[in-house]
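Of the protein chains in this complex, all but one are displayed in their positions.
Going in written order, the chains are labelled A, B and C, and every chain counts its residues from 1.
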Amino acid sequence: MAATTVEPGALRERRTALHENYLNVKHTVASWLLTIDHKRIAVLYLVSISFFFVIGAAAAGMVRAELTSHNGLFLTNEGYNKAFTIHGIIMVFFFLVPAIPATLGNFLIPLMIGAKDLAFPRLNLLSWYLYISGGVLALSALFLGGVDTGWTFYTPYSSIYSNTNVVIMILGIFLAGFSSIATGMNFIVTIHKMRAPGMTWFRLPLFVWAHYATSLIMILGTPVVAITLLLVVVERTLHLGIFDPALGGDPVLFQHLFWFYSHPAVYIMIVPGMGVVSEIMACFSRKRVFGYTFVAFSSIAIAVLGFFVWGHHLFVTSQSMYSSMVFSILSFLVAIPSAIKVFNWTATVYKGRIWFTAPMLYAMGFIGLFTIGGLTGLYLASLAIDVHLTDTYFVIAHFHYVMVGGQIMAYLGGVHFWWPKISGRTYPEGIAMLAAVVTFIGFNLTFFPQFVMGYQGMPRRYHIYAEEFQFYHILSTAGATVLGVGYAMPAFYLLWSLRYGKLATANPWGAVGLEWMTPSPPPTHNFEDTPTVTWEAYAYRSDVEEEAQADRESMPGLGEAVEEEAELDRREGRTPPEFGGAPAGD
Amino acid sequence: MPEEASTYAGPYDLLFLALTILTVVFTFLVLGFLIFLAIRYRRGARVDRSRPISHDIRLELTWSIIPLLLGLGVFAWAAVLFPSVYRPPANAEEIFVIGKQWMWHIQHPNGIRENNELHVPTGRPFKLTMISQDVIHSFFIPAFRVKRDVIPGRYTTAWFQATKPGKYHIFCAEYCGTNHSEMTGYVYVLTPEDYQRWVENNGPSGEAPGSTAVLTMAEAGHQLYTQLACGTCHDPDALNRGPLLEGIYGTQGKLPNGQPAPVDNTYIREWLLNPSERLSQKYQQSMPSYKGQLTEFQILQLAAYIQSLRPGGAQPPPTAPSTPQRRRRGGNAAPIAAGGSQPAAAQSPQTTLTGAAGATTPAGAQATNTGNQNGSNNR
Amino acid sequence: MEHHVLSVKTYASVYAALLVLLVLTVVAANFNFGTFNIVVALIIGVTKAVLVILYFMGVKFGTRLIWLWASIGFVWFVLLFLTLGDYITRGSVIGW
Partner (left out) sequence: MSAEAVHAEHGLEQHVGVQYSTIEQQNESYIVGMWTFLVTEIMFFGALFLALTIYRSLYPAEFSEAHHRLDKFLGTVNTFILLSSSFSMALAVRYAQLGQRKGLIAMLLVTVLFAAGFLGVKSIEYGTKFEHHLFPGPSFDFNYEEREKQGIAEGGMAARGEEQAAVAGPIGLETNRTTGPVLEDRKQMFFVLYFAMTGLHAIHVLIGMVVMLVIILLAAIDHPAVRDYIPIEMAGLYWHFVDIVWIFLFPLLYLIGH
């Protein structure tokens, strides 16, 4: 296990096991449910989004199984519609949106910037309760008979014609939306105001930049979709016309308002993943991320430009031609910052020292899948091409490449990368690398055929379909089975490692960053002393001759971490030298 | 490669191919570099790592600007192609499409109705005027690379010119409820000769038993006009209670809310459903609203009737332009080869055009009595 | 954050200005400027809002960070109105 070779030393390992940390400080149920510690809330989120992932994945399994037959296998029309609706709603609103921000972001942002907690710990807990209440409402809508509108809730179907539990489901999403807003507000204020002394904006890890960008979208976009869905509820319950064409409403207005949030929401799902990948690429290339400033600003650019492109979902819905053209060209512009990221990650590898681990494989998988997902996005941003491809499996394949291939690969990579920090244990590396490869293969097998059948005209949300598409659907379902195995594996070995995994040292990867300078798992208030940052982000040095010593000696950030860890006993009781300066304001 | 059966499919596929080449090249470039570099600089490999670079502004600008230019190139290409997607050529013949859960109703100007089927000849442009009766649908013919949402309350258009005879899918591409995946059909592209024969046979046997012969859109509109007593105000001898309709189509008019607009289908729909008392004071009697009383088809028929009225006051509607002489359906020819449409129902003798005038089920009612079994069983 | 205690006089004059603007907007509504009705009303409304934001909400004396966040909301609010582009140009091209 390479993970422990970096910092051997029985003494420190024993310390790590025994020190009081956020996990063992209290054991009561109440101490978890009423906690205001960002790390515990992150764990609460981790458990709950995993639960919703299982539900969403089960629905996906039903959908894929059903599609093996072109005449429908075991679901009625209504049953199929409900299955894909549940899959979409649960995965988008209850898994993908909170996945990285609410778990890894929640856990790591204060650690990375050297803060004791988020700015508003109680708001953070409230956000989790909002999420759970939203989830309970969504599940009750499911158990009361489901919803059949699709996750997009297009009017007037959702507001008038559907006789399923649309109202309950929307209220659930509404609450989950406010949980997301609360998280976003918290992150923004935290990143602005809680940075440790010396932690300037351009010393921030790119993960933090990515979360700042994500939070912008969360607080600027979510309210719009919240009020829009609320109007659908009003229209349904009071029979007023807002989007109802029979009462003078315009159903397309709903689509404008919906995508004003939901297109940027795609970036809520992918930008944090980009942050994770930046961290992983730097650590396992032992190099500073190439073009740090460009990568940092590209996150902000994606968030901002992401708000200008929603109209590319409406090219065939009678949106005016000029409007479509403007939205199209803006959509091409938003591709540039994404391309910058991909190129910079690739350049990071150049002259690095690549250490192949599970997180690294996930990150490289992310880059591959995101490249394909991003480039196929250009098809859909191209006006004429979109006319044929929109609402077909091409779209399905595209956004799964970005959101599943991208986001979930990054999420899993991040969970592996920081697992020692979160749980205090290391996971079995070999099987984890295998899982990463299985996921990658399964994913491509599942979704690549969908590009082909999309181009051939297979419309989305069909479970009775023309026979010529069956071959691709069977291929896709076979891939989904592999993918399912790939997703299930981490669940088992990560749980296994909680008990049987080796104890993790503070910095098992030899990574640079404040989160690695505190014990694993961190104590309740993260740092015994508020650190003062004097080095740049990713202060890896790779111009070393002696590889054997490189991990210990050649990297200032790591060097300090090692030193600090080794001298922990001696340093105890000493007042921190640099503490007391003004917080890094801006 | 899906089949190309319209004039638009060729240019479309060319652009698609170009973009695909670009995608493949970029994907392999990025992944190739990533994997190559990762293996070359793997841990333990003895390679030159001296003078690593962590930023290079020229490099950054290069790989920002090159994709930007390529992207703008693709945008421009697609944007040049785009205006032609929905803008029909001037000589396009009109076909009316009504989407409803979960069926496509189609009516040709010459009165032929089809359900979930569309017969067109090669080599002639057709303009689709579409509206939905309930939720949003989307009319999608993959082989033509044509797709357009069909929205309630508003007309949308699409057009195509078929190039290759054959049988192609029609899909509803926008999710529309329970039987969304069964809202499919076929478009039959016929050679001009086959099409001619098909028209002469009045197309599929979509009429309700006992109904009249096929009326053109304008004739059906005329029937409605009579039946709804529109003439009370709009006839030339109606003492100017309402505006005259002859020759009004295509002129500049005023919407019920006072805004100027060309008199077209949208305009007529607006006046029929949402007339305003406020602005019609010029006339002695105000226009009632027909909201909830007319089907979308009937509105289109009335519009077709108004369109057929030439200045000069000729009341009888002229025959629809550019369609061959209609014949009563008698089954004198075998069904068209590719059609698969069996004139199974309604082999009964036909009455004349005016037979059902004044009865409670004129042309419009046929929209519901879809005796046509072809559409739903084709799958 | 340095907080800046304004004098009662400042608040009172802002309040007076707001009332004047209120009278102005009501009076202006009695005249028909055609399409400029909305422009006039919005100019007065924006002026009122800016007064409230700068003085009552204290943004004028706030840090750069406060300025940033006080403006972001309004910038994005305007962004939402990109939607109008669709409605204004709709129907200007045959077929669309």
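Here is the rule we use: a residue touches a chain if its C-beta (ideal position, glycine included) is under 8 Å from a C-beta of that chain, and two chains touch if they have at least 3 such contacts.
Keep in mind that this is a model prediction, so the values were computed, not measured.
> Out of all the chains shown, which come into contact with the hidden one?
Hidden chain contacts in the full assembly come out as A, B, C.
> Considering the whole complex, which of A:Val25, A:Val54, A:Leu240 or A:Ala539 touches the chain not shown?
That would be A:Leu240, which touches the missing chain.
> Of the residues A:Ile188, A:Leu204, A:Ile340 or A:Leu494, which one touches the chain left out of the display?
Per the contact definition at the top, the residue touching the missing chain is A:Ile188.
> Could I get the residues of chain C that touch the absent chain, sorted low to high?
For chain C, the residues touching the absent chain are 1-3, 5-6, 8, 11-12, 14-15, 18-19, 22, 25-26, 29, 32, 34, 37-38, 41-42, 44-45, 48-49, 52-53, 55-58, 62-63, 65-66, 69-70, 72-74, 76-77, 80-81, 83-84, 87-88.
> Suppose we count only contacts with the excluded chain; which residues of chain B make the list?
These residues of chain B touch the chain that is not shown: 133-134, 227-229, 256-259, 274, 276, 278-279, 288-296, 298, 360-362, 364-365, 367-368.
> If the hidden chain were put back, which residues of chain A would touch it?
Its contact residues with the unshown chain are 110, 115-121, 123, 181, 184-186, 188-189, 192-194, 219-224, 226-228, 231, 234, 238-242, 246-250, 253, 257, 260, 525, 530, 579, 582-583, 585.
Methods note: only the chains that are shown with their structure count from here on.
> Compare the CA centroid of chain C with every other chain's and tell me the farthest one.
B
> I'd like to verify one number: the distance from the centre of chain A to the centre of chain B, where each centre is the average of its C-alpha atoms, in whole angstrom.
Averaging C-alpha atoms per chain gives centres 41 Å apart.
> For chain B versus chain C, what separation do you get between their C-alpha means, in angstrom?
Measuring from centre to centre gives 44 Å for this pair.
> Would you give the residues of chain A that are in contact with at least 2 other chains, written as numbers and ranges?
252, 318, 321
> Which residues belonging to chain B are in contact with no fewer than two other chains?
Expected reply: 83, 86.
> In their complex, what parts of chain B are in touch with chain A?
By the definition above, chain B touches chain A via 2, 12, 15-16, 19, 22-23, 26-27, 30-31, 33-35, 37-39, 41-44, 48-56, 59-60, 63-64, 67-68, 71-72, 74-75, 77-79, 81-83, 85-86, 101, 134-136, 138, 140, 142-143, 145-149, 151-154, 156, 169, 171-182, 184, 274, 291, 379.
> Considering only the defined contacts, which chain C positions touch chain A in the complex?
63-65, 72-73, 76, 79-80, 82-83, 85-93, 96
> Residues of chain A touching chain B in their complex?
Residues 77-78, 80-81, 148, 150, 152, 154, 156-157, 160-162, 245-246, 248, 250-252, 285, 287-294, 316-318, 321, 324-325, 328-329, 332-333, 335-336, 339-340, 342-347, 349-356, 364, 367-368, 371-372, 375-376, 378-379, 381-385, 387-388, 390-392, 455-457, 459-466, 542-544, 547.
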